[in-house]
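For this depiction, one protein chain was excluded, whereas all remaining protein chains were kept in their positions.
Chain nomenclature is as follows: A, B and C, assigned in order of appearance, with residue numbering initiated at 1 for each chain independently.
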Amino acid sequence: MSIERVREFLDSGKPGFMKLMGFRLGDYSADKVEGFVEVRPDLSNRGGVMHGGAIMAMADTLGGAGTIANLPEGARTVTIESKTNFFAAIPVGDTARGEATPLHRGRTTMVWQTKITRSDGRLAALVTQTQLVIEPKV
Amino acid sequence: MSIERVREFLDSGKPGFMKLMGFRLGDYSADKVEGFVEVRPDLSNRGGVMHGGAIMAMADTLGGAGTIANLPEGARTVTIESKTNFFAAIPVGDTARGEATPLHRGRTTMVWQTKITRSDGRLAALVTQTQLVIEPKV
Amino acid sequence: MSIERVREFLDSGKPGFMKLMGFRLGDYSADKVEGFVEVRPDLSNRGGVMHGGAIMAMADTLGGAGTIANLPEGARTVTIESKTNFFAAIPVGDTARGEATPLHRGRTTMVWQTKITRSDGRLAALVTQTQLVIEPKV
Partner (left out) sequence: MSIERVREFLDSGKPGFMKLMGFRLGDYSADKVEGFVEVRPDLSNRGGVMHGGAIMAMADTLGGAGTIANLPEGARTVTIESKTNFFAAIPVGDTARGEATPLHRGRTTMVWQTKITRSDGRLAALVTQTQLVIEPKV
(Lines give C-alpha, C1' and ligand atoms only; values in the text may rest on other atoms or scores of the structure.)
Protein backbone atom coordinates (compact mmCIF):
# COMPACT_ATOMS: atom_id res chain seq x y z
CA MET A 1 0.00 0.00 0.00
CA SER A 2 1.44 3.31 -0.95
CA ILE A 3 1.98 6.33 1.25
CA GLU A 4 -0.43 8.18 -1.01
CA ARG A 5 -3.25 5.80 -0.19
CA VAL A 6 -2.67 6.00 3.56
CA ARG A 7 -2.57 9.79 3.36
CA GLU A 8 -5.69 9.78 1.24
CA PHE A 9 -7.50 7.68 3.83
CA LEU A 10 -6.31 9.72 6.80
CA ASP A 11 -7.09 13.00 5.08
CA SER A 12 -10.40 11.83 3.61
CA GLY A 13 -12.54 12.56 6.60
CA LYS A 14 -14.00 9.07 6.39
CA PRO A 15 -15.41 7.85 9.69
CA GLY A 16 -12.75 6.33 11.89
CA PHE A 17 -11.04 6.85 15.21
CA MET A 18 -8.46 9.29 13.89
CA LYS A 19 -11.21 11.37 12.31
CA LEU A 20 -13.06 11.34 15.64
CA MET A 21 -9.94 12.51 17.44
CA GLY A 22 -9.15 15.22 14.91
CA PHE A 23 -5.82 13.63 13.97
CA ARG A 24 -3.86 15.40 11.23
CA LEU A 25 -1.07 13.73 9.33
CA GLY A 26 2.13 15.79 8.84
CA ASP A 27 5.32 14.76 7.09
CA TYR A 28 5.18 11.18 5.95
CA SER A 29 7.94 9.13 4.44
CA ALA A 30 9.21 5.56 4.78
CA ASP A 31 11.65 6.79 7.46
CA LYS A 32 9.52 9.11 9.56
CA VAL A 33 5.85 9.83 10.16
CA GLU A 34 4.53 12.92 11.88
CA GLY A 35 1.05 13.69 13.15
CA PHE A 36 -0.82 16.18 15.30
CA VAL A 37 -3.80 16.14 17.63
CA GLU A 38 -5.25 19.27 19.15
CA VAL A 39 -6.20 18.48 22.73
CA ARG A 40 -9.90 19.27 22.75
CA PRO A 41 -11.86 18.95 25.99
CA ASP A 42 -13.44 15.77 24.65
CA LEU A 43 -10.01 14.14 24.46
CA SER A 44 -9.27 14.74 28.13
CA ASN A 45 -9.44 12.59 31.22
CA ARG A 46 -10.79 13.40 34.69
CA GLY A 47 -7.61 15.32 35.44
CA GLY A 48 -8.28 17.78 32.62
CA VAL A 49 -5.32 16.69 30.49
CA MET A 50 -5.05 14.60 27.34
CA HIS A 51 -6.25 11.06 28.03
CA GLY A 52 -3.43 8.52 27.97
CA GLY A 53 -5.51 6.46 25.59
CA ALA A 54 -5.66 9.30 23.10
CA ILE A 55 -1.87 9.54 23.27
CA MET A 56 -1.50 5.80 22.67
CA ALA A 57 -4.06 5.92 19.85
CA MET A 58 -2.26 8.60 17.86
CA ALA A 59 1.04 6.74 18.34
CA ASP A 60 -0.53 3.50 17.16
CA THR A 61 -1.68 5.17 13.96
CA LEU A 62 1.73 6.73 13.35
CA GLY A 63 3.65 3.48 13.88
CA GLY A 64 1.18 1.63 11.69
CA ALA A 65 1.49 4.25 8.95
CA GLY A 66 5.28 3.99 9.10
CA THR A 67 5.09 0.25 8.71
CA ILE A 68 2.69 0.52 5.78
CA ALA A 69 5.17 2.74 3.98
CA ASN A 70 7.71 -0.08 4.19
CA LEU A 71 5.55 -3.09 3.34
CA PRO A 72 6.24 -5.26 0.33
CA GLU A 73 3.61 -5.17 -2.40
CA GLY A 74 0.34 -6.75 -1.31
CA ALA A 75 1.28 -7.19 2.33
CA ARG A 76 -0.63 -5.73 5.25
CA THR A 77 0.11 -5.17 8.93
CA VAL A 78 -1.43 -5.33 12.39
CA THR A 79 -0.09 -4.11 15.71
CA ILE A 80 0.74 -7.06 17.94
CA GLU A 81 2.04 -5.19 20.98
CA SER A 82 2.55 -1.65 22.20
CA LYS A 83 4.38 -0.21 25.20
CA THR A 84 4.09 3.34 26.47
CA ASN A 85 5.94 5.31 29.11
CA PHE A 86 4.29 8.55 30.18
CA PHE A 87 6.46 11.46 31.30
CA ALA A 88 4.36 14.63 31.28
CA ALA A 89 0.73 15.62 30.93
CA ILE A 90 -0.50 17.49 27.85
CA PRO A 91 -3.02 20.15 28.84
CA VAL A 92 -6.30 20.81 27.04
CA GLY A 93 -5.73 23.48 24.42
CA ASP A 94 -2.22 22.31 23.59
CA THR A 95 -1.37 20.39 20.43
CA ALA A 96 0.27 16.98 20.76
CA ARG A 97 2.86 16.21 18.12
CA GLY A 98 3.88 12.65 17.36
CA GLU A 99 6.92 11.50 15.44
CA ALA A 100 7.45 7.84 14.63
CA THR A 101 10.77 6.40 13.48
CA PRO A 102 11.74 2.79 12.80
CA LEU A 103 13.84 0.69 15.17
CA HIS A 104 13.61 -2.43 13.04
CA ARG A 105 12.26 -3.16 9.57
CA GLY A 106 12.31 -6.91 9.07
CA ARG A 107 10.43 -9.24 6.80
CA THR A 108 8.23 -10.59 9.58
CA THR A 109 8.00 -7.71 12.02
CA MET A 110 8.68 -4.00 12.13
CA VAL A 111 9.20 -2.06 15.35
CA TRP A 112 8.53 1.68 15.51
CA GLN A 113 9.11 4.15 18.26
CA THR A 114 6.96 7.26 18.58
CA LYS A 115 7.76 10.35 20.58
CA ILE A 116 4.78 12.42 21.66
CA THR A 117 5.75 15.97 22.54
CA ARG A 118 3.94 19.03 23.81
CA SER A 119 4.10 22.37 22.06
CA ASP A 120 6.76 23.48 24.56
CA GLY A 121 8.92 20.66 23.26
CA ARG A 122 8.75 18.51 26.37
CA LEU A 123 8.58 14.76 25.85
CA ALA A 124 5.14 13.63 27.06
CA ALA A 125 5.27 9.94 26.16
CA LEU A 126 7.34 7.36 24.35
CA VAL A 127 5.59 4.50 22.56
CA THR A 128 7.29 1.40 21.15
CA GLN A 129 5.17 -0.97 19.09
CA THR A 130 5.65 -4.15 17.10
CA GLN A 131 3.85 -4.57 13.80
CA LEU A 132 3.38 -7.96 12.23
CA VAL A 133 3.97 -8.10 8.47
CA ILE A 134 1.33 -10.29 6.84
CA GLU A 135 2.32 -11.47 3.39
CA PRO A 136 -0.38 -12.01 0.79
CA LYS A 137 -1.35 -15.63 0.35
CA VAL A 138 0.18 -17.04 -2.80
CA MET B 1 -11.64 9.64 45.91
CA SER B 2 -14.61 7.39 46.27
CA ILE B 3 -15.98 4.93 43.78
CA GLU B 4 -19.18 6.95 43.80
CA ARG B 5 -17.40 10.04 42.53
CA VAL B 6 -15.61 8.20 39.74
CA ARG B 7 -18.87 6.59 38.68
CA GLU B 8 -20.60 9.95 38.87
CA PHE B 9 -17.97 11.47 36.59
CA LEU B 10 -17.98 8.60 34.11
CA ASP B 11 -21.77 8.49 34.01
CA SER B 12 -22.24 12.26 33.97
CA GLY B 13 -21.88 12.75 30.26
CA LYS B 14 -19.36 15.53 30.90
CA PRO B 15 -17.04 16.10 27.96
CA GLY B 16 -14.10 13.75 28.01
CA PHE B 17 -12.51 10.97 26.01
CA MET B 18 -14.64 8.21 27.53
CA LYS B 19 -17.80 10.18 26.75
CA LEU B 20 -16.55 10.64 23.17
CA MET B 21 -15.96 6.91 22.86
CA GLY B 22 -19.31 5.96 24.37
CA PHE B 23 -17.69 4.14 27.29
CA ARG B 24 -20.08 2.66 29.86
CA LEU B 25 -18.98 1.64 33.32
CA GLY B 26 -20.23 -1.73 34.58
CA ASP B 27 -19.50 -3.42 37.89
CA TYR B 28 -17.07 -1.40 39.94
CA SER B 29 -15.44 -2.36 43.20
CA ALA B 30 -11.99 -2.05 44.75
CA ASP B 31 -11.17 -5.51 43.38
CA LYS B 32 -12.58 -5.41 39.86
CA VAL B 33 -13.71 -2.82 37.34
CA GLU B 34 -15.78 -3.59 34.28
CA GLY B 35 -16.58 -1.40 31.29
CA PHE B 36 -18.06 -1.59 27.81
CA VAL B 37 -17.56 0.14 24.49
CA GLU B 38 -19.78 -0.47 21.50
CA VAL B 39 -17.55 -0.53 18.42
CA ARG B 40 -19.05 2.26 16.33
CA PRO B 41 -17.62 2.95 12.86
CA ASP B 42 -15.95 6.08 14.24
CA LEU B 43 -13.90 3.92 16.63
CA SER B 44 -12.46 1.82 13.83
CA ASN B 45 -9.17 1.82 11.98
CA ARG B 46 -8.45 1.44 8.27
CA GLY B 47 -9.00 -2.30 8.58
CA GLY B 48 -12.60 -1.81 9.68
CA VAL B 49 -12.06 -3.13 13.21
CA MET B 50 -11.79 -1.42 16.60
CA HIS B 51 -8.72 0.85 16.62
CA GLY B 52 -5.98 -0.45 18.92
CA GLY B 53 -5.88 2.98 20.49
CA ALA B 54 -9.54 2.73 21.48
CA ILE B 55 -8.81 -0.61 23.12
CA MET B 56 -5.86 0.85 25.03
CA ALA B 57 -7.91 3.90 26.02
CA MET B 58 -10.74 1.93 27.59
CA ALA B 59 -8.21 -0.23 29.45
CA ASP B 60 -6.40 2.85 30.73
CA THR B 61 -9.62 4.20 32.17
CA LEU B 62 -10.46 0.87 33.81
CA GLY B 63 -7.05 0.43 35.42
CA GLY B 64 -7.10 4.03 36.59
CA ALA B 65 -10.59 3.60 38.07
CA GLY B 66 -9.45 0.48 39.88
CA THR B 67 -6.51 2.32 41.36
CA ILE B 68 -8.70 5.22 42.45
CA ALA B 69 -10.92 2.80 44.37
CA ASN B 70 -7.86 1.78 46.40
CA LEU B 71 -6.22 5.15 47.02
CA PRO B 72 -5.70 6.50 50.51
CA GLU B 73 -7.71 9.59 51.39
CA GLY B 74 -6.58 12.65 49.45
CA ALA B 75 -4.21 10.80 47.13
CA ARG B 76 -4.45 10.82 43.35
CA THR B 77 -2.95 8.72 40.57
CA VAL B 78 -1.47 8.93 37.09
CA THR B 79 -0.59 6.16 34.65
CA ILE B 80 3.17 5.94 34.26
CA GLU B 81 3.38 3.04 31.83
CA SER B 82 1.10 0.72 29.91
CA LYS B 83 1.77 -2.45 27.90
CA THR B 84 -0.67 -4.11 25.54
CA ASN B 85 -0.63 -7.39 23.66
CA PHE B 86 -3.21 -7.72 20.89
CA PHE B 87 -4.63 -11.15 20.09
CA ALA B 88 -7.76 -10.71 18.00
CA ALA B 89 -9.59 -7.93 16.18
CA ILE B 90 -12.95 -6.64 17.40
CA PRO B 91 -15.27 -5.96 14.49
CA VAL B 92 -17.44 -2.88 14.11
CA GLY B 93 -20.84 -3.60 15.60
CA ASP B 94 -19.47 -5.79 18.37
CA THR B 95 -19.22 -4.63 22.00
CA ALA B 96 -15.83 -4.69 23.67
CA ARG B 97 -15.89 -5.66 27.33
CA GLY B 98 -13.02 -4.77 29.63
CA GLU B 99 -12.31 -6.19 33.06
CA ALA B 100 -9.51 -4.84 35.21
CA THR B 101 -8.11 -6.65 38.23
CA PRO B 102 -5.16 -5.73 40.46
CA LEU B 103 -1.77 -7.40 40.30
CA HIS B 104 -0.24 -5.19 42.96
CA ARG B 105 -1.61 -2.57 45.33
CA GLY B 106 1.31 -0.87 47.02
CA ARG B 107 1.75 2.47 48.71
CA THR B 108 3.75 3.95 45.84
CA THR B 109 2.46 2.10 42.80
CA MET B 110 -0.46 -0.08 41.80
CA VAL B 111 -0.41 -2.41 38.81
CA TRP B 112 -3.63 -3.45 37.09
CA GLN B 113 -4.25 -5.92 34.32
CA THR B 114 -7.20 -5.51 31.97
CA LYS B 115 -8.64 -8.16 29.72
CA ILE B 116 -10.52 -6.88 26.69
CA THR B 117 -12.87 -9.48 25.28
CA ARG B 118 -15.24 -9.68 22.33
CA SER B 119 -18.87 -10.63 22.69
CA ASP B 120 -17.99 -14.19 21.59
CA GLY B 121 -15.75 -14.37 24.65
CA ARG B 122 -12.47 -14.37 22.79
CA LEU B 123 -9.59 -12.48 24.39
CA ALA B 124 -8.83 -9.52 22.12
CA ALA B 125 -6.13 -7.77 24.15
CA LEU B 126 -4.37 -7.82 27.50
CA VAL B 127 -3.22 -4.54 29.03
CA THR B 128 -0.93 -4.20 32.05
CA GLN B 129 -0.41 -0.74 33.45
CA THR B 130 1.42 0.87 36.36
CA GLN B 131 -0.25 3.68 38.29
CA LEU B 132 1.74 6.03 40.46
CA VAL B 133 0.15 6.87 43.82
CA ILE B 134 0.62 10.55 44.57
CA GLU B 135 0.15 11.37 48.22
CA PRO B 136 -1.28 14.74 49.16
CA LYS B 137 1.35 17.25 50.25
CA VAL B 138 1.37 17.58 54.03
CA MET C 1 10.85 -30.09 18.76
CA SER C 2 9.43 -32.34 21.40
CA ILE C 3 9.11 -31.67 25.10
CA GLU C 4 11.45 -34.57 25.69
CA ARG C 5 14.23 -32.91 23.75
CA VAL C 6 13.86 -29.60 25.55
CA ARG C 7 13.88 -31.37 28.88
CA GLU C 8 16.87 -33.41 27.80
CA PHE C 9 18.75 -30.21 26.92
CA LEU C 10 17.78 -28.36 30.09
CA ASP C 11 18.59 -31.34 32.26
CA SER C 12 21.77 -32.29 30.39
CA GLY C 13 24.11 -29.96 32.22
CA LYS C 14 25.43 -28.72 28.87
CA PRO C 15 26.99 -25.27 29.11
CA GLY C 16 24.39 -22.56 28.82
CA PHE C 17 22.89 -19.70 30.78
CA MET C 18 20.31 -21.86 32.57
CA LYS C 19 23.04 -24.27 33.64
CA LEU C 20 25.08 -21.31 34.92
CA MET C 21 22.10 -20.07 36.91
CA GLY C 22 21.25 -23.48 38.33
CA PHE C 23 17.84 -23.55 36.68
CA ARG C 24 15.78 -26.72 37.24
CA LEU C 25 12.83 -27.62 35.08
CA GLY C 26 9.70 -28.82 36.91
CA ASP C 27 6.37 -29.86 35.41
CA TYR C 28 6.33 -29.36 31.68
CA SER C 29 3.42 -29.75 29.33
CA ALA C 30 2.05 -27.89 26.33
CA ASP C 31 -0.20 -25.91 28.70
CA LYS C 32 2.13 -25.06 31.57
CA VAL C 33 5.85 -24.96 32.27
CA GLU C 34 7.35 -24.76 35.73
CA GLY C 35 10.93 -24.07 36.77
CA PHE C 36 12.99 -23.25 39.83
CA VAL C 37 16.09 -21.23 40.62
CA GLU C 38 17.73 -21.23 44.02
CA VAL C 39 18.85 -17.68 44.75
CA ARG C 40 22.58 -18.14 45.27
CA PRO C 41 24.70 -15.13 46.25
CA ASP C 42 26.10 -15.04 42.71
CA LEU C 43 22.59 -14.41 41.35
CA SER C 44 22.10 -11.32 43.49
CA ASN C 45 22.36 -7.61 42.84
CA ARG C 46 23.91 -4.86 44.95
CA GLY C 47 20.85 -4.90 47.19
CA GLY C 48 21.44 -8.51 48.18
CA VAL C 49 18.35 -9.88 46.47
CA MET C 50 17.83 -11.83 43.25
CA HIS C 51 18.94 -9.73 40.29
CA GLY C 52 16.03 -8.61 38.11
CA GLY C 53 17.92 -9.97 35.13
CA ALA C 54 18.01 -13.45 36.65
CA ILE C 55 14.26 -13.26 37.14
CA MET C 56 13.73 -12.18 33.53
CA ALA C 57 16.12 -14.89 32.31
CA MET C 58 14.30 -17.76 33.98
CA ALA C 59 10.99 -16.43 32.69
CA ASP C 60 12.37 -16.17 29.16
CA THR C 61 13.41 -19.81 29.26
CA LEU C 62 10.01 -20.89 30.59
CA GLY C 63 8.02 -18.98 27.98
CA GLY C 64 10.31 -20.26 25.25
CA ALA C 65 9.93 -23.84 26.48
CA GLY C 66 6.17 -23.45 26.52
CA THR C 67 6.19 -22.22 22.95
CA ILE C 68 8.44 -25.07 21.83
CA ALA C 69 5.94 -27.56 23.20
CA ASN C 70 3.33 -26.07 20.87
CA LEU C 71 5.32 -25.63 17.68
CA PRO C 72 4.41 -27.40 14.48
CA GLU C 73 6.89 -30.01 13.27
CA GLY C 74 10.15 -28.47 12.12
CA ALA C 75 9.39 -24.95 13.32
CA ARG C 76 11.51 -23.00 15.77
CA THR C 77 10.99 -19.89 17.88
CA VAL C 78 12.70 -16.75 19.10
CA THR C 79 11.59 -14.23 21.70
CA ILE C 80 10.78 -10.93 20.02
CA GLU C 81 9.71 -8.93 23.06
CA SER C 82 9.39 -9.31 26.80
CA LYS C 83 7.78 -7.15 29.48
CA THR C 84 8.27 -7.52 33.21
CA ASN C 85 6.63 -5.91 36.20
CA PHE C 86 8.45 -6.36 39.50
CA PHE C 87 6.44 -6.51 42.72
CA ALA C 88 8.64 -7.95 45.48
CA ALA C 89 12.30 -8.81 46.02
CA ILE C 90 13.42 -12.43 46.34
CA PRO C 91 16.09 -12.77 49.02
CA VAL C 92 19.27 -14.77 48.68
CA GLY C 93 18.66 -18.27 50.03
CA ASP C 94 15.07 -18.40 48.81
CA THR C 95 13.97 -20.42 45.78
CA ALA C 96 12.25 -18.62 42.93
CA ARG C 97 9.47 -20.58 41.24
CA GLY C 98 8.30 -19.71 37.77
CA GLU C 99 5.12 -20.86 36.07
CA ALA C 100 4.41 -20.03 32.46
CA THR C 101 1.00 -20.32 30.86
CA PRO C 102 -0.12 -19.36 27.34
CA LEU C 103 -2.16 -16.25 26.55
CA HIS C 104 -2.17 -16.88 22.81
CA ARG C 105 -1.04 -19.74 20.61
CA GLY C 106 -1.23 -18.60 17.02
CA ARG C 107 0.45 -19.73 13.85
CA THR C 108 2.74 -16.71 13.69
CA THR C 109 3.21 -15.75 17.32
CA MET C 110 2.64 -17.19 20.76
CA VAL C 111 2.36 -15.09 23.90
CA TRP C 112 3.18 -16.56 27.31
CA GLN C 113 2.83 -15.10 30.75
CA THR C 114 5.11 -16.22 33.57
CA LYS C 115 4.51 -15.69 37.26
CA ILE C 116 7.62 -15.69 39.42
CA THR C 117 6.82 -16.38 43.05
CA ARG C 118 8.81 -16.59 46.26
CA SER C 119 8.67 -19.61 48.55
CA ASP C 120 6.19 -17.72 50.77
CA GLY C 121 3.86 -17.61 47.76
CA ARG C 122 4.13 -13.89 47.14
CA LEU C 123 4.14 -12.78 43.51
CA ALA C 124 7.60 -11.32 42.82
CA ALA C 125 7.30 -10.57 39.12
CA LEU C 126 5.04 -11.04 36.12
CA VAL C 127 6.59 -11.49 32.69
CA THR C 128 4.71 -11.40 29.38
CA GLN C 129 6.64 -12.32 26.26
CA THR C 130 5.94 -12.75 22.56
CA GLN C 131 7.53 -15.62 20.69
CA LEU C 132 7.80 -15.61 16.93
CA VAL C 133 7.01 -18.92 15.23
CA ILE C 134 9.48 -19.55 12.42
CA GLU C 135 8.26 -22.14 9.96
CA PRO C 136 10.80 -24.36 8.23
CA LYS C 137 11.62 -23.26 4.70
CA VAL C 138 9.84 -25.46 2.20
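Simple rule for what comes next: a residue touches a chain if its C-beta (ideal position, glycine included) is under 8 Å from a C-beta of that chain, and two chains touch if they have at least 3 such contacts.
Everything numeric here is computed off the predicted structure, so don't read it as measured data.
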item: Chains still shown that are in contact with the chain withheld from the display; value: A, B, C
item: Residue in contact with the excluded chain [from A:His51, A:Lys83 or A:Arg97]; value: A:Lys83
item: Hidden partner interface residues of chain A, rising order; value: 83, 85, 87, 103-104, 106, 111, 123, 126, 128, 130
item: Where the unshown chain meets chain B, residue by residue; value: 80-81, 83, 108-109, 130, 132
item: Interface with the undisplayed chain - residues on chain C; value: 6, 9, 15-20, 41-47, 51-54, 56-61, 64, 76, 78-86, 89
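The working rule: only the chains that are shown with their structure count from here on.
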item: Shared interface numbering between chain B and chain A [over half = same, under half = different]; value: same
item: Separation of mean Cα positions, chain C and chain B [Å, integer]; value: 29
item: Gap in Å, rounded to a whole number, between the CA centres of chain C and chain A; value: 33
item: Intercentroid distance (Cα basis), chain B paired with chain A, Å; value: 20
item: For chain C, residues contacting two or more additional chains; value: 83, 130
